[in-house]
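Every protein chain but one is kept in place in this view of the complex.
For clarity, chains are labelled A, B and C in written order, and residue numbers in each chain start from 1.
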Amino acid sequence: MNEITIDIIAGVIALTALTTAGGLLLQTLSRRFRVDGSPLVAQIDACLPQTQCGQCGHPGCRPYAEAIASGESINKCPPGGRDTIEALADLLGKEPIPLDAAHGITELPKVAVIDETVCIGCTKCIVACPVDAILGAAKLMHTVIADECTGCDLCLAPCPVDCIALVPRSWPTRDIKSTDSREVIARG
Amino acid sequence: MAECRIIQSPRRLAGGLQRADGKALSLSQPLMQMNPPVLQLALPDTLEDTPLERWSIGDQIEAGQPLFTTQEGITQACPRTATVESVGTGKTLSGSPTPCRLLNLTVVDPDPPRQPSLTPLPANPDGRTLRQRAADAGIVGLGGGGFPAHLKWQHRLHTLIVNGAECEPFLTADEQTMRLRAPAIWDAVVALMSALSLQRCVLVLEDNKPEALAALQAAYPSVLDAQDVCITVIQSQYPSGAERQLIWLALGLEIATTTSPVEHGIVVHNPVTLAALADALHGYPLTDRIVTVTGPSIVTPGTFQTPLGTPIDLLLSQAGGLRPGHHNVFHGGPYTGWPISNTAAGVRATTACLYAAPVVSQTPSPCIRCGACAEVCPVHLQPQQLFAALTHDQLDEALHVGLSQCLECGACDVVCPSNLSLTKTFQDGIQDHQLQQAEKQRADRARTRFEARNQRLLKRSEADETRRAVRRERSGSALDRIRAARAEETH
Amino acid sequence: MLWRIWAPPQSTRAVMQSVWIALIPGTLTSVWVFGPGVLVHLVLAGLGACLAEVIGRRARGLAATQALQDGSTLLTAWLLALALPPAAPLWLPFVAGLIAIGLGKQLYGGLGQNPVNPAMLAYAILIVSAPVAMTTGWIVPFQGWSTPMPLTGIGVGAVDGLTGATILDLYRTEFRELTAPEIAQHPLFSVGGLGIAPGVEWVALSHLLGGGFLFARRVIRWQAPVGFLVGLLGLAAFFAIDPDNTVPVLTHALAGATLFSAFFIVTDPVSGATSPRGQWWFGLGAGVITYLIRTYGLYPDGVAFAVLFMNFMVPLIDQYTRPRIHGESRSIRGSVRGRS
Partner (left out) sequence: MDWGLLLISAALVNNVVLVQYLGLCPFMGVSNRMDSAFGLSLATAFVLTLTSVVAYLIETLILIPLDAVWLRTLAFIVAIAITVQSTELIMRKTAPLLYQVLGLFLPLITTNCAVLGIALLNVNRSHTLLESALYGFGAAMGFALVLVMFSAMRERLARADIPELLQGTPIALITAGFMALAFMGFSGIVNS
């Protein structure tokens, strides 16, 4: 063996030793200094509008927050619109992206109203409401607590007599800042 | 007769505007009495009891009779003896999209009430009596705030400040009141000081009102101890009459924006409010107020003693009407006023001034960060930073740099070389912030309700599960029993 | 009409025009000292600037005329023309105008949006990319009228009556062998004037006059100019304890672009700090850095780099020099995104 080969072998051994030692060090450190738990889901949940509408494909805002925390895209919340996407992008250090039109478009927030003359008191909407904003009992007329209604429209489908309608809120609301749907289409 | 102590305030606002005040315009005429044939009163959204139930069309209401009471306890008296013409909904002064309920009256007797409709109070009423009287007589802040006076007196107070600054150009209602009704103002001061056991009273005047000063000096009552009472003269500067600025000018005390002056024991009243309070002590509820009708578009500007509910149109025509051309009529002064869209609506208790000016279209140019706005800002904000943040959708940044501290005084608009509508932007931003807060609260409520529901459903399904399990077990054992019985039978 | 001139300007256009007025004395003196070339430069820089403005606005689909009317474009060009060497080749002011408005202003969205001073940006870009044209185009004072304008950069410095050196350059190069009093014996000092910075001192003093006008009209505040002069001259005075090896304080004050910058460059509202306290720090920083570059750096007059550097400090300065809000116990600092 010539000198250069020895040099090379010495170097490789030194480097291997260095990396092995480093690897072992990191391994022990990661064992000794383990930390668990992450408050991320709660932070994500705080950015969501809490309509519990399920338009994102999850049964409520918290489940979507959990999905985002494990990597789902942040643009599936139409009621939150641009504000929510920007807040999420900010929180997660991502670039804001336009709303995914497949999940719907941002509209002015609404409230459900039950036409009390038509309602037959079947309680199906009460079961559907994610925030318990509908009052009533079997065979008795139902009514929506407008102040608690998130306008999620989940009560519309179950109603057998179509007596529920979504109407614009009677109190002032913020201007919506939806991402332009044309932009979504243009970007495919 | 005691001499009144007059002090020159050693402080002056850092910032603020010093412009031609235009007050002579409306002060050149004597105070005139308005006698409108009809009245239109806007009913507050929240009423303790509604006149709709009490009055029917054609009923005659005597002047001074209570019309309605708000939730805050303020009772509005009928300004004149009149018959009910209609009760309905209609457009508000500002023309806001939500209509308000209106009470239309046809005046029978145009003269102001001659007899007190409330019992005159004895010389030195106690605090409770005074509060009750102020509420019954409908005394609210007549400077423009409209805050019920008796609510301010619920706090432990030690200092009364009479806000005679009237710093906004063209406004003269306070000055005219101080000139003509100085004794009444002092009467109210005396009553307040004894009833609320105040330690001192400072009457603040701008130095551009020598006549008012002379009138107040001449009417100074001997019962007031000159040790406790003084008139402080401040430099004429807009907006020295803003509450916190005024307190600082008068006492050298800065009130943190998170607290209100009454929490520090300081109550500020407008002289017009005090004059109305003096009337209330003698049994006359608030039925009239003094209104300045002025501005470059008014033919003969002046001050008018006006029954509440007098249609704005009528008041304008009494002042000679508007000059030909396009004009805007503002509720309030040239800086803080907002445009009146419905001039058929009636005068409110807070209508201190109607200001009319030609419509000018100014095209804004970009902000060049010259800092002129910051120089005049009385609270030392950086309006250009607020503006940049708000116009680029950064409400949180605007709030961080003090958006909620903005007085909306409009001084920055006046000096901006780029003609930017700064104050409007800030008002919109503040409103947006309030809506955002409300949304956030709703979202929080929705979250708790959603989670509570999930918990409930979970609990119920668990309960169902256990019940089923119990039943299964029971039915299982029953089966066994049957099997056992059958087995016995067969054996 | 006089009261109109003295009243504080009420529109952006009036602000710009009052700066125009304030530039007139300095410009006239420059023409007197350096010859008609200054005016030619003014026209060429103006053309370049307006061209960039028009192209920039058109590219964004906006009307160009309105932007030209506010007077800021011509103001930038004017400042550039006064800052460039008076015998520089003719392409230089034109390109400078293009760069200043094109890169410095239009890229950022036009008036009020540019974070750096467009004139100083163009100056810095050119001194880095065309150092010969930018440093050798200086005319011996009062010979401008008898000197032909060079049309290209070729041969600059070789033409009779031109000199490659300003007084500050002279000090810089001669310090290797001579002391300051010896340098002051150089023939350049006897051309005329007060003997501090021949010719240039008259220009500087005219700018002082213009600056006084701006101050009286309340277009500028005192903080930035005073900060700049304190930073620059304060350091110069401090190091003057060794008079043999330092440029005299008065030369620092009257030579180069000191007074011009103090009143017309560091006072630019758009790229400068906004609060009075911030303007003071902005000026001071620019002054100190100018001194450092003049004394130790490679470039002849450091104002452009100093101002550029401080322009980049402005967002920070703005965030940390807000005045205390009435009723608050301390001033608000930082931004929402930098609160941690």
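Assorted remarks:
Heads up, the rule we're going with is that a residue touches a chain if its C-beta (ideal position, glycine included) is under 8 Å from a C-beta of that chain, and two chains touch if they have at least 3 such contacts.
What you see is a predicted model; the values in this text were computed from it and never measured.
Taking every chain of the complex into account, the chain not shown here touches A, B, C.
Within the whole complex, the absent chain has one touching residue among C:108, C:142 or C:222, and that is C:108. The chain not displayed touches subunit A at residues 7, 10-11, 14-15, 18-19, 22, 25-26, 29-30, 32-35, 93. Panel shows subunit B; residues 366, 388-389, 391-392, 394, 397 of it touch the chain omitted from the view. Residues of subunit C in touch with the missing chain: 59-60, 103, 106-110, 112-113, 115-116, 121, 124-125, 128, 289, 292-293, 296-299, 302, 304-306, 308-309, 311-316, 318-319, 334-335, 337-340.
Keep in mind that, in the parts below, only the chains that are shown with their structure count from here on.
Most remote chain with respect to subunit A, judged by CA-atom centres, is C. Looking at contacts between chains, the pair that accounts for the most C-beta pairs is B-C.
Chain centres here are Cα averages; for subunit A and subunit B they lie 42 Å apart. Across the assembly, subunit B contributes no residue that touches 2 or more other chains. Residue positions of subunit A in touch with at least two other chains are not found. Looking at the complex, you find that subunit B touches subunit A at residues 393, 432, 435-436, 439, 442-447, 449-454.
Here subunit B touches subunit C in the complex through residues 244-245, 248, 254-257, 365-371, 374, 378-382, 384-385, 394, 396-397, 399-402, 405, 417-419, going by the rule given at the top. The residues of subunit C lying in touch with subunit B in their complex are 9-12, 14-15, 70, 72, 110-113, 221, 269-270, 272, 274-276, 318, 322-329, 332, 335-337, 339.
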